[in-house]
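Heads up, this is only part of the complex; the chains shown haven't been moved.
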Amino acid sequence: MRSAPLLCVAMLGVALSVRALAASVASPLPAEHLSVERLPAKTPHWIYVFDNAFSNEIDSRVHLFDGDTYRRLGQIDAGFNGSVTESPDGATTVIATTYFSRGSRGARTDVVEFTDNATLATTHEIVLPPKRAMTVPNIFNVAYSADGHFVYVAYITPAASFGVLDPAHGTVLGEIDTAGCALVIPSGPNRVSSLCESGRLLTVTLDAAGHEASRALSEPFFDADADPVFVQGIPTAAGFAFLSFLGEVHEVDFTGAQPAFAPAWSLVAPAEKGKWRPGAMQVGAIHRGLKRLYVPMHVGGEGTHKDGGTEIWVFDLVTHRRLARWPMHIDGASPVLAVQVSQDAAPLLFAATDSSDVAVLDALTGHVKHIEKHLGQTPWLMLNP
Amino acid sequence: MRSLDHLFETSSRSLARRTSRRSLIATLGQLLTGAALLPLLPVDRAWAGDAKPRVDDPNSCEYWRYCAIDGFLCSCCGGTSTSCPPGTSPSPITWIGTCHNPGDGRDYIVSYNDCCGKTSCGNCKCNRNEREKPTYRPSRNNDLNWCMANSDANYHCSVSVILGVAEKK
C-alpha cells in the first residue's frame, strides 16, 4: 500500500495545475496532428501474450502488455495457428505461421515473419516449405540459436523434422530429419534437441552452414507411457526443466555437448500424488535469479493434464521445497492455463486463465495486483524477452 | 386480426414464462437429436433418472466417445459425431483415442478426424484428454492440427469414429 499516497499527491498536483490552466485559458483547443505512437522504454514487466484466437483461428495474434500500467502497448499479427519466439537480444519477435490465399482455403504459404520490437513493424519474412508444425503454442515450435545466427522451425507432416533458417540473410538453409522425435529445443550456437517418443532427447549438432554435423540420442529420462513429460519446457539458468503429467521435475542441463539430466524430483508429496497435478498450456515459469518455479496445479485424474490450475504452487529449485500455494479463485480468477514470470528483482507473475483473462501477481507474495479481462480469446503462451 | 394476435401473444408469452417452455423444448430437442442416432448405441440405461445422461449425447463434450477431443464438435457445426459438416473435407490422417463405452462396458478405439477447409466452427468447444499424449507421440496427440496434410489445411471441427474394440491389456 506504500505507493498509493504518493500517487494521490502526484495526482492532486496535476489536477490543481490543470484547474489553474483551465481558468486562465479562454482560447479553444488547437488543431492536433495525427501521429503513430512510439513505444516507451522497455521494462522487465513487458510481456508478449500469444492469443491463439481458437474460435477464429486464422486470426491469432500477440499482444504486448505492460504489467505495471496494465495497458496494451501494441499487437503483432500471427496468422493461422501461429507460433512465436523472441530473439536472444530481445529486439525481434518471430512468428512462424501459415496463410491461405482465401482466408481458410486456397494456396497455402508457410512463413517465418520478423517484427522489430521497437516499432512493432514486420520487417521481412522467410517462406518455408509447407511443413510447419501446426500445433498449440510452445517455445519449441520455433526458436533461435543462442547467438541469434540460426532460427529453427519444427516441421510435422506428420513426419517430424526441422528447418534451419538464416535470419540475417532471409534464407532456408536446410531440413533435418528427426524421425521419432519432435520440436526444436535450442542450445548453444549450433545444437537442436528434440523430444522422442522413447523418452530420450535427440541432439543434432550443426555445422557453420546449418547442416547436420552429428547427432546423438540420450538415455531415456522419462516414460511416455507411464508418465510423459509436457513438451512445454521451462527455461532454467543452464537449460530447461520439463514437468511430467504426474508432477516429476526433470531439469536438463544443455550447456554441454550433450544434455545432462539432474535427478528428478517431485512437485507433490506422496500423499498428493495422483490427486494434485500440474496442468496447463504453458505449465510452468522459473525466476532464474531467485531459483523459483511456479506451476499451475489442480486436483484431477488421468487426462486432466490440460485442465488449468486452480492454484499456483511455488517451489525452491535448490531445496525442492514448496514455498507457497496461491489459490486463484479467491481473487476471481478462473483456472490458470499459462504462467510466466519477469526476471527482475521485483518480479511479476502473469497467469492467463481459461476465461481469457491475465492476472498480474506479485511473484514474491502472490498478491493479485490486477486482472486484465479478455486479453484476446485464448491466451495460451506468454514470453518476456 | 389485431385483437386476435394480441390475445394469442399475451397468453402464450405469459404461459411461456410460467412454464419455461423454452427449456422444455430445448431439452426435448436434445433428446430427439440423440434419439435419432441411438439405434447405433446399445445402451442399457433408461433416459429418465440417469445421473449422467450426457454420456449418450453426441452434442455434449461428455459423450463417451469424445474422451480425447480437444476442439469443436462437428455435431454442433452441421455434421454428426461421425460426419463432417457440409462443404468441409475430412482429414485422412488422425489421432487415436481409447474410450470406455458405459453402455456396453467395452473400451473402443476411436479415430479423431478433423474436418477441414473452413475456419473454426467455434461451437461446442471441448477439451478432453483421456490417454492423450504429447506431440512426440503424434498418433495420440490432439494438439496437432490434423488438417495439416489436407489441401485446405484449416481446422473446422472434430469427429469421433469407432474403429473397433480395444484389446484387453
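Order of writing sets the labels: A and B. Residues in every chain begin at 1.
One rule holds in what follows: a residue touches a chain if its C-beta (ideal position, glycine included) is under 8 Å from a C-beta of that chain, and two chains touch if they have at least 3 such contacts.
Predicted model only: the values in this text are computed from it and were never measured.
K.L.:
Expressed as a composition formula with the shown labels, how is the entire complex in this file built up?
P.N.:
Putting it as a formula, the complex in this file is A x2, B x2.
The definition used in the following text is that only the chains that are shown with their structure count from here on.
K.L.:
So what's the Cα centroid distance for subunit A and subunit B, whole Å?
P.N.:
The answer is 32 Å.
K.L.:
Quick check: in the complex, which residue numbers of subunit B touch subunit A?
P.N.:
Listed in rising order, the residues are 67-68, 70, 93, 117-120, 122, 125, 127-138, 143-145, 147-149, 152-156.
K.L.:
Of all residues in subunit A, which touch subunit B in the complex?
P.N.:
On the subunit A side, the touching residues are 54-58, 80-81, 98, 100, 103-106, 108, 133-136, 138, 156-158, 160, 180-183, 194-197, 224, 228-231, 302-307.
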